[in-house]
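This report refers to the structure that appears directly beneath it.
Just one protein chain is left out here, and the rest sit where they should.
And now, chain A:
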Amino acid sequence: MEEKESEWLKKKPWFWSLAFASVIFRLILILFPNNLNLASRPEVSTPLTSLRRLAEGYWLKQASMSPYAGSMFHGSPLLLSILGPLTVKRFEGQPSHILCSLVSVIADFVTAMFIRSTGLNLQKAYNQSLKSLGLFRLLENSEIVSSGDIAALVYLWNPFTIISCVGLSTSPIENLVVMLCLYGACTQQVPLAAFGWVIATHLSLYPAILIVPVILLLGYGPDTPPRKLLLQRNSCKFGDAQSSDSSFQDKELTNQPVQPIFFSWKPVVYFFLWALMWALYVLVLCGISVKDYGGLREMFNRTYGFILTVEDLSPNIGVLWYFFAEVFDFFRNFFLIVFHLNILFMILPLAIRLKHRPCFLAFVYVAISSMLKSYPSVGDSALCMGLLGLFINELADIKFSFFLFCGYVGVSLLSPVMHNLWIWRGTGNANFYFATGMAFACLQIVLVVESVGAMLNHDRKMRRLSTTNS
């Protein structure tokens, strides 16, 4: 393994130099944070991820009060006990919260590494399936760029990631656990996947929907072209009479290096057992830490309750804050249900259509939740863009890519300007800022829709190619 790594190092010096350059760039930004003032940007720190609120929660806890008193802190008590002590440590001549920033930098780097190895894993599986399909022509094309490296670099050098890392928010850590879950599922390490999923759900609730892709990953293995295609292909190879006989098919396939086509229940059951264990463990730990402050019920009210009943109406890059600031109280509950169901409604159709590509499904879920969550921040979009990099080969012919790129650049430049006009200068009003949030949401919708479309088209192309080949 190490030899392989060194081989990689020799082979791809540019990757490592760029990765370390990004870390150094972050460190430089951390040492000069005062001019940037990123920590107070609404795009970076939401009520859920703001480190300043975490410090307030820690202060309240030190003053033997509930950390949730005062509607300031809405995060996990575990994160509070890990990051809390770091918020009060000060060093002479160093900016405050330097330890927390270092933690975010490390978290970012580790996340990038997880993305990279997930990408390598995906690529291996992809090459294998292409080989088994006999599409060597496609394989040669894809050998040029390693999608894992690209994705890791996209994640590391994405301005969104950098500002959410430097801007003192907890989203790098949330991204890390989400990525941990996907990596564990991709490499069939069930305990790791279960741990990542439980912690990610505990931290920000929305990754709970990732259970669908994780189960598919564990059951079917990493992304492949549609199974029907493989079945066709195999039946073409091994004769036609027994194509419907699945037992024979199975026997034949066990000799093949191809991933198991049929759903294997064993890792999934293991996953559930592990998840149950981790969840109990986390709950017990949380229960101990909030024992004197109203217990778990209070914790769920203040974290999940706060997420679900969009209580804080301070502006962010999403659209829900303004919606709920303006909507009539009578309809509030109705719209809360509608918006949250909007996320849930799409789970099943996507899972049915993309069940052969669980990693891509996970990307789509992450993108959807980063768009529709109650308090979105750029850190969430950063993860979804990093994951997008994993499918660079498949999504090569995505539509509107230039438009999307320009849109993202434009929105991320306009959003601070509009915020400044509204909040600081008072020359603009809330609609200005809301418009950029709207544009951002539209861009993300277009990105999700187009990437799903491109992926489906890619599968169609493969089917066409394989049928013409055979």
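Everything below uses one rule, namely that a residue touches a chain if its C-beta (ideal position, glycine included) is under 8 Å from a C-beta of that chain, and two chains touch if they have at least 3 such contacts; residues count from 1.
The criterion applied here is as follows: contacts and distances are computed from a predicted model.
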Would you mind picking the UniProt name of the chain not drawn here, from "Meckel syndrome type 1 protein", "GPI transamidase component PIG-T like", "beta-aspartyl-peptidase" or "Anaphase-promoting complex subunit 2"? "GPI transamidase component PIG-T like"
Contact residue for the chain not shown (choose from A:Val319, A:Cys359 or A:Ile398): A:Val319
Looking at the whole complex, which of A:Ala19, A:Val452 or A:Leu465 touches the chain that is not displayed? A:Val452
Spell out the interface residues on chain A facing the chain that's missing from view. 40, 52, 55-56, 58-60, 63, 65, 69-72, 311-315, 319, 321-329, 338-339, 342, 345-346, 349-350, 353, 371-372, 422-424, 426, 429-431, 434, 438, 441-442, 445, 448-449, 452-453, 456-457, 460
